[in-house]
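All protein chains but one are shown at their positions in the complex.
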Amino acid sequence: MTDTTERVLDNAPASAQPQTLTAQPVTFAKALNAALADAMEADTSVVMFGEDVGALGGVFRITDGLTARFGTDRCFDTPLAEAGIMGMAVGMAMNGMRPVVEMQFDAFAYPAFEQVVSHVAKMPNRTKGKVKLPIVIRIPYAGGIGGVEHHCDSSESYYAHTPGLTVLAPATVRDAYTMLREAIRYPDPVVFLEPKKLYWSKEVLDLAELRETFEASTAAPSIGRAVVARAGTDATLVAYGPSVPTAMAAAAAAAEEGRSLEVIDVRSIVPFDDDTVCASVRKTGRAVVIAEAPGFASVASEIVARIQERCFHSLAAPVRRVTGFDVPYPSPKLEHFFLPSVDRILDTVDELQWEDQA
Amino acid sequence: MTDTTERVLDNAPASAQPQTLTAQPVTFAKALNAALADAMEADTSVVMFGEDVGALGGVFRITDGLTARFGTDRCFDTPLAEAGIMGMAVGMAMNGMRPVVEMQFDAFAYPAFEQVVSHVAKMPNRTKGKVKLPIVIRIPYAGGIGGVEHHCDSSESYYAHTPGLTVLAPATVRDAYTMLREAIRYPDPVVFLEPKKLYWSKEVLDLAELRETFEASTAAPSIGRAVVARAGTDATLVAYGPSVPTAMAAAAAAAEEGRSLEVIDVRSIVPFDDDTVCASVRKTGRAVVIAEAPGFASVASEIVARIQERCFHSLAAPVRRVTGFDVPYPSPKLEHFFLPSVDRILDTVDELQWEDQA
Amino acid sequence: MIISIGNTMAHGATSPRPDLIEAEMLPSAVPVQLVDPAGAHTPHDTYQLPAGDGLLDAYRKLVIGRRINDQANALVRQGRMAVYPSSHGQEACQVAAAVVIDRQDWLFPTYRDTVAVITRGVDPLEVLTLLRGDWHSGYDPLEHRVATQATPLATQLLHAVGVAHAAKLKGEDTVVLALCGDGATSEGDFHEALNFAAVFHVPVVFLIQNNEYAISVPLSSQTVAPSLAHKAIGYGMPGERVDGNDLAALLSVLGVAVERAREGGGPSLVEAHTYRMQAHTNADDPSRYRSPDDVEKWIPKDPLSRMRIYLREVKLLDDDGETRIAAEAEEMAATLRDGLNTDPVVDPEDLFNYVFTEKTSQLREQADLLRGELSREQPSEDVTP
Partner (left out) sequence: MIISIGNTMAHGATSPRPDLIEAEMLPSAVPVQLVDPAGAHTPHDTYQLPAGDGLLDAYRKLVIGRRINDQANALVRQGRMAVYPSSHGQEACQVAAAVVIDRQDWLFPTYRDTVAVITRGVDPLEVLTLLRGDWHSGYDPLEHRVATQATPLATQLLHAVGVAHAAKLKGEDTVVLALCGDGATSEGDFHEALNFAAVFHVPVVFLIQNNEYAISVPLSSQTVAPSLAHKAIGYGMPGERVDGNDLAALLSVLGVAVERAREGGGPSLVEAHTYRMQAHTNADDPSRYRSPDDVEKWIPKDPLSRMRIYLREVKLLDDDGETRIAAEAEEMAATLRDGLNTDPVVDPEDLFNYVFTEKTSQLREQADLLRGELSREQPSEDVTP
């Protein structure tokens, strides 16, 4: 396989980027869009395809303008078939391209499950690394948007459980940009989970500067690295993707009540950053893991299991979870009962045995 | 929906069963075959279909003789398409049948994933119980048989994570019979995992007696109920399916070294029997969870998480896992390095901090 | 297309008259039409005009169907529904699908087939439960023999085959009419459903509403086949194409297909050529992918106007009749408005009530947790940031 990094540095005329030059409010969606455009500009082997990603720019407009700018060879609509999209991506990657595919919603990636599990995840291993699959599978992810059935699933656990897949879930606008670019430059297949409800969240950012910083380095600083999103001392909230802002809000509310919560933004579900999570829990002695997916046999289960395996003697209370219930994702009028909420997190924190044991 | 139980009792002429009448060595495979035959005899709405289940009797011969005995309307081959099989099962269940389908191997159930997750699991909930789906999805499951790629996956975590699916994994010949019959009589969809490497294991049993006992009662005593497969006092081994015999062997070996291990056979992954597992761990204070699937975000993670949530103050050491590594299932020559082994279990038990802490 | 097709198809190398088999299964050269856009009857060799009273009744339903679409669109704009995929312009397909089948038959609709489901006789408010957002489906599929409206594309076609196969095994006199869009034909499940239907020789009529778009993707990016109906021969079933804005032709072609299925002639595939006149849903912005001109071309082909002209021409419809039908349509609109302007009462406990027949201990605990929260306080409206 060609050296991507080199290619990236060779072909990136920064001036060609029709993009903001100073810090300004940028949405999560715009950051992803810019990341795609910059990646396609930097490396001609990057191609983007899926359902409605061309003229429409995707149902969430993440691919807006890419076809106009890069042509239909570089960003194009496919027939309506997810296994088809995924299988074609495998073949294109085998023949030197770096496909970025969009699954329209979580639940509509399921028809591609066999391709993802039996091929995308296994091909590099099967060929002892002779065939690499630098594919990025973008999935608008999770709920909280009032979507009808099948439009709000959280599917990270299926992918995280599958060896061979790198699974990322950004929670900030900055990470949306940087992590998507890392994912595209990465040599292995990445499932890139984009929290739908954060698409319209904003941060003040200079996208051009972000691009330059990213392109000046060859590292993948986010893959395998969690971050401390808020420092605290009394307990640790571990969250990722759509649950990070909820955790941050809970920490802010707890602070008003005099309790100092540390928030870890996992970002990279696979590989998982045990060090950052354990350092925090060893310090605080208490942890709550937060995720939107049903809790049973989930990524949240894994995080709980890992913490207790590794930080057992630091724990003052069992590690607790606030997750979606073990029920199908509810209809719009019911989803707020289902989603991890600030109150539910605070209740759970309250239960972490703060009093001396009898 | 009609009352199954009633139907079962109405139509079951016990004498019509061409089957063993006294206790004799019975294989796991034969017990499953007998369960299917008895269920089809007892309830004419039970139909069995899949790939090669007709004349061939299934690649593992679990459906041997069913077409000859019940005709091609009751047990039949389909075209080679797993989503097709699963989707057709949904429709047949909607129209009053109780389909039992065979997925030829774990990995070949993946093409049906969308049907399973988006329909089988959700239809009863979506219709507020107006449409029940009494479907049994039989999956020859897990490894240890020297199978080539794609023939040895352990897929229970995908299903267990999906709300709406009941997930069973028998480990004994007796349970193979009884649990399959329970599954077929159950009103909800069941993923029934048959450990491939146990197909040829034997127990001395009277199948006719088993049938009579089952048909005399309307209960589902295994669904949601774990069993203590071996009593012990020092630590608890929690296992299911193919890992149960390994756990039993480990407990036997430990006994020789003077350590008394209790073995819990989970049997029913969903619903999960917290009571039995927690009672054991509260008694022993130590636990190791054993499963063949890669450990990350798995059923094993869930069991660890649940135990530490519920038995935290009884635990003398962190709950540990012995699972498959987080790698694709290996080729035949390498699988014994991957599979949970007696030695690896005993090593892990040894690490459960038996000495006083410094 | 020859109407009666034998049960067993000759196979592979040994098929004696492949040309005959091909002639039986390939669709007609142009879509079947019986009433042209100007409202004139265009006679056809194979297909006859349906009887006048049936046609008039179907026209009545067409007018009501249009009103349902318009009213539902308005209710979405007013925020009374989460989403509405309109079938404006496709009402002839919707009505025909609902009326060509009998009470003992089944209908398998998609998210776009609200009008078909209501025309079939399901309570409109129960139908709109899904799109209003209070539950994933509001009616009893078994009572009405109407499946839940399917969102995952083409998946319902397999359910339709299953229902039909069960009916066949049980000796029921049941035909299943299964709907999908042009885009959905690209999915693997479409292929598997048609093949299963053909191999098991079950009474299913597959009706593709080819409205030329799958959200933004035009038919030309979906397939380069001569027509979607040309897929039928690859499964060994007859394929036919019909003007999807011609109610009379739809009733006739679908009627023949349903009749064939009922008589044991097996499945068939019908492609209806129509057009999605409005946005994919209210969330869509069609200006990004098609010009108003494209849409305008289809206005003269509207299914209502041509049928109205024809019926007036042949004196089946007069001013009185029109007034009566219009009133009925208004009544339906009022029902929708009244029903949807009332806030639905939802019970949070329902989250746990139907996942399994009996709650697991896990779900009991989770229900307790939620009940505890709710008893401590009214849930805040804005629980997520």
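Letters A, B and C mark the chains in the order given here, with residues in each chain numbered from 1 onward.
Operating definition for what follows: a contact is a pair of C-beta atoms (placed from the backbone, for glycine too) under 8 Å apart; a residue touches a chain by one contact, two chains touch by 3 or more.
Keep in mind that what you see is a predicted model, and the values were worked out from it rather than measured.
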Given C:Gly234, C:Gly321 or C:Pro344, the one touching the chain that is not displayed: C:Gly234
Candidates C:Val30, C:Ala51 or C:Ala334 - the one touching the absent chain: C:Val30
Among C:Thr110, C:Asn195, C:Thr281 or C:Gln366, the residue in touch with the chain that has been omitted: C:Asn195
Residue among B:Glu149, B:Glu212 or B:Glu309 touching the omitted chain: B:Glu149
Touching the absent chain when the full complex is considered, from A:Val270, A:Val288 or A:Val304: A:Val270
Footprint left on subunit B by the chain that the document does not show: 51-52, 54-57, 59, 77-84, 107-108, 110-111, 144, 146-151, 197, 242, 245-246, 248-249, 296, 325-328, 330-334, 336-339, 341-344, 347
For subunit A, residues in touch with the removed chain: 47, 73, 78-79, 81, 83-84, 86-97, 99, 111, 114-115, 118-119, 122-132, 163-164, 166, 187-188, 224, 270-272, 274-275
Those residues of subunit C which, in the complete complex, touch the missing chain: 8-13, 15, 18-19, 21-22, 25-26, 29-31, 186-192, 195, 198-199, 201, 210, 219-228, 230-237, 241, 243, 273
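Quick note on the criterion: only the chains that are shown with their structure count from here on.
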Centroid distance [mean C-alpha coordinates] between subunit C and subunit B, Å: 39
Centre-to-centre distance between subunit B and subunit A (centres being mean Cα positions), rounded to whole Å: 33
Centre-to-centre distance between subunit C and subunit A (centres being mean Cα positions), rounded to whole Å: 37
In subunit A, residues with contacts to at least two other chains: 83, 107, 110-111, 149-150, 296, 325-328
Residues within subunit C bordering two or more other chains: 135-136, 152, 188-189, 350, 355, 360, 362
